[in-house]
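Only one protein chain is missing from this complex, and each of the others stays in its spot.
After this line comes chain A, so read on.
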Amino acid sequence: MKKALFLVVLVAVMVGLTSNVMAEAVTVEYWNLFGGGDAEFMDAIVEEFNAAHDDINVDVTRLEWEEYYTKLKTATASGNGPDIAISHVTRVKELADEGLVVPIDELGESVGINWDEYNSNILNGAEIDGQVYAVPLDTHPLVYYYNKDLLAEADLLAEDGTPKIEGSFKDFLAKLQADSSAKYPMTNWTKLTAEGHYRVWWSLYNQLDGSPVVSDGEVTLDKAKAVEAINYMKDLYNKEYSPLHSEYMENVNLFRNGEAASLLTGVWITGTLEATEGLDFGVIPMPQVFDNQSVWGDSHTLVIPYARNEDEEKQKAALTFAKWATDHGELWAKAGHIPSKTTVTEKEEFKNMPYRMDYVKAADYVTFDSAGSYTWGIRTEMATALSKVWNDQITAEEAVDEVVTAVERLISR
């Protein structure tokens, strides 16, 4: 009898304990769009976070990048969205305009987020009408990778291992073409219709201080500057400084096996290049061609999707995760991305990583191309028009006119 009583008490205590734990641990649904190396680093971050927090359990769902925004938007609109999700900073305005993400200034502060610690350039991209809608995680601009051996052949490598770009960037490429054994001085993602063209164009256009493509529902593209940027690119391909039509991995591989002396692409490829045997490379922010250092880049941020039954406890738990993940940005920097917090880029762990310090400045040069829900349409239209110029079907002026007409139609629809 005593034994039985003891058992009953024991069971009661156990049930009580477990249910207590259950009640305290908040489960946070977290959606992201990472693939390849990125996904592994993000999974590791979540694992470490969960190990360090008894009261919060982050549950990751990884979605296919192509379908990600479709799923995030429709799920959120129908009330089945996650508690926290990754969004590119250039998508935040679109999500906010649709009412799918909530502002998080105060909520963030309540869990100890200090907005001043974030890189102000990235944070500005997440701000709409003075309200912060996203916790910036990183930024990933275009940067310029170069093969040290090949640059040295053309006497273009300085003592400190950086490229000697003394005249114009094109002079540099011309010398590389003439005096090095590389087949191509440079390579970038040039498959026709690929977004790669748009990224380079956007960088050059902003180096000319070009205006946003759309503002307040009107097309405000600066045609003359757009044309100047296109003609600059056209000349790059005409002089065969960079080969046209290369697929994305093809252009990376041309650089990896020494056929191209330099590579203009996003920071995310750093990990891949580091793992390439026998490749002695360096990296700098995208070279300045025109008036300033502007460069295309995007940024991963964490957003809180709108929920019908707002649960402040959940939102706080989600933001606690966002704060922790950004505070430990050096874990994420392994993937190549530039951390969003100045407190992270000052950490020894980050400074000791090779290459990262060489391009960390690029975060300040990024000009985001966020144009609300038109961003994607503009990117596609521009990339399409550019590929027609490379194929000599239309001139740069005609391409710009085509884009303007297409974007005007986009807005009217």
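Just so it is clear, a contact is a pair of C-beta atoms (placed from the backbone, for glycine too) under 8 Å apart; a residue touches a chain by one contact, two chains touch by 3 or more; residues count from 1.
Methods note: contacts and distances are computed from a predicted model.
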{"item": "Chain excluded from display, named as in UniProt, from \"2Fe-2S iron-sulfur cluster binding domain-containing protein\", \"phosphoenolpyruvate--glycerone phosphotransferase\", \"Carbohydrate ABC transporter membrane protein 1 (CUT1 family)\" or \"Sulfite reductase [NADPH] hemoprotein beta-component\"", "value": "\"Carbohydrate ABC transporter membrane protein 1 (CUT1 family)\""}
{"item": "Candidates A:A25, A:V111, A:A174 or A:L244 - the one touching the absent chain", "value": "A:L244"}
{"item": "Of A:S215, A:N352 or A:N391, the one touching the omitted chain in the full complex", "value": "A:N391"}
{"item": "Listed residues A:L192, A:L279 or A:A307, member touching the removed chain", "value": "A:L192"}
{"item": "Sole contact to the chain not displayed, among A:N57, A:T272, A:T380 or A:T395", "value": "A:T380"}
{"item": "Among A:V213, A:L263, A:M286 or A:L410, residue touching the chain not depicted", "value": "A:L410"}
{"item": "Touch residues of chain A, complete complex, unshown partner", "value": "69-70, 73-74, 76-77, 94, 98, 100, 191-194, 243-247, 250-251, 253-254, 259, 373-374, 376-377, 380, 384, 387-388, 391, 393, 409-410, 413"}
